[in-house]
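A single structure is presented below for examination.
Our next item is chain A:
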Amino acid sequence: MFPYRWPVLIRVSAVRIGDLMDVQPFISVLIVPGLLFTSVMAFLYAGMYRKVRARMQNRRGPPFVQPFYDFIKLLSKDSIKPEKSGMLFTWAPIIALASVLIVPILFPIGGLSFAGDLIVVIYVLNVSAIMLAVGGFSSGSPFGAVGGSREVTQLFAYELPLAISMVAVAVKASSFSLVGIAGAQEAGGMFFYQLPFACIAFLSIIPAKIGLQPFDIPEAEQEILGGPFVEYSGYRLAIFTFANQVKYFVVISLAVILFFWRNWWQFLITGFLLWLLFIFVKIISARVKTDQSFVFFWQYMGILALVDLVRVVI
Partner candidate 1 sequence: MDMVVQFGPQHLALAEPERFKVHTEGEKVVDVEVAVGYNHRGIEKLAERKTFEQDILLVERICGICSMSHPVAFTQAVEDIAGVDIPERANYLRMIIAELERIHSHLLWAGIAAEIIGIETLFMYIWKDREYVLDQLEIITGNRNHYAWNTIGGCRKDITEKHIPPLLTALEVVERRTEYYIDAFLRNRTIRARLVGTGILPREDARKLCTVGPTARASGYAVDVRKDDPHLAYDKVDFAEIVLGEGDNMARAKVRLLEILESVKIIRQATKAIKGLPEGDIAVPVAEIPPGESVGRYEAPRGEVFHYVKSNGTFYPERVKVRAPTYSNIQAVPTMLMGDTLADVPISLASIDPCFCCTDR
Partner candidate 2 sequence: MEAEEFIEKLKELLGRNLLEYHIGRRNRVFVKVKNGYHRDVVSWFQEMQAHLSVISSVDLGDELELVYHFEIRPLEVGLKTSASKAKPHIETISDIYPSAAWYEREAMEMMGIVVVNHPDPRHLFLPDDYTEFPLRRY
């Protein structure tokens, strides 16, 4: 059946596209700060992570494009779904990836932005963390369950200082949207010296959020064999690790936007430098236990963020 209707549609849509809706949202969702740009940056961040880590341990380390090879190889392997695992076993990684991919669309570099998108960012990043825990619980293995419960306890641990420091920044820039915050910083200079305590609190949360060394308790490989990831394989594992790698990029660039913003190309450079700093912190620290991380976040970082919030509000 020759699709004779085909040319009609093209003629009609060609006219419609021109005037009905402008093309800008498609570009910002699909290309610039959206899917293509984020995935390239995520692979770049992960490749840099493994190369710099290896170089710091004076060994050669894998090529920069190694995460790309791993991703394709994992996609090509067959994925085993244990009987004891629930329906969420397949959906958890997909939701985690989707929720993490939403955040870069709101970035001030040519992305869509609306009044309260900072709240969306906080909520969506939590969704991906919870999806990691749900993935662990639904995998049906004791290690997954322990990994999931650790992820949730760690989520409670760092949630308080994170929210407080973000609210402090929003109140300082008197706007709850990333573009507004970026604009305030372009006008009044970077926030990291105006709100030093909130900056320290936020930067110390990042290793816990990403799962880097001092606080990578959920995926502790030696203790619980990879935590929530224990039963995942094939394309499901590929999506989960890709979601994690995107999270590396998203959380680091969020920190840059909130505290070190001047303009868009400086945003990329500071992102890489901050990422080097976190790799270095990972290199020199061992994995702490859940109760120690709890104490660290609630007592020290919580108070620091509070001090800055009070300072800004008064």
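As a convention for this text, a residue touches a chain if its C-beta (ideal position, glycine included) is under 8 Å from a C-beta of that chain, and two chains touch if they have at least 3 such contacts; residues count from 1.
Regarding candidate selection, all candidates are chains of the complex that A comes from, given by their letters.
Since this is a predicted model, take the numbers as computed values, not measurements.
S.K.: Check 1 or 2 against chain A and report the one that touches it in the complex.
M.R.: 1
S.K.: Would you tell me which residues of chain A are touching candidate 1 in their complex?
M.R.: Of all residues in chain A, those touching candidate 1 are 53, 56-59, 142-143, 145-146, 213-214, 216-217, 220-225, 283-292.
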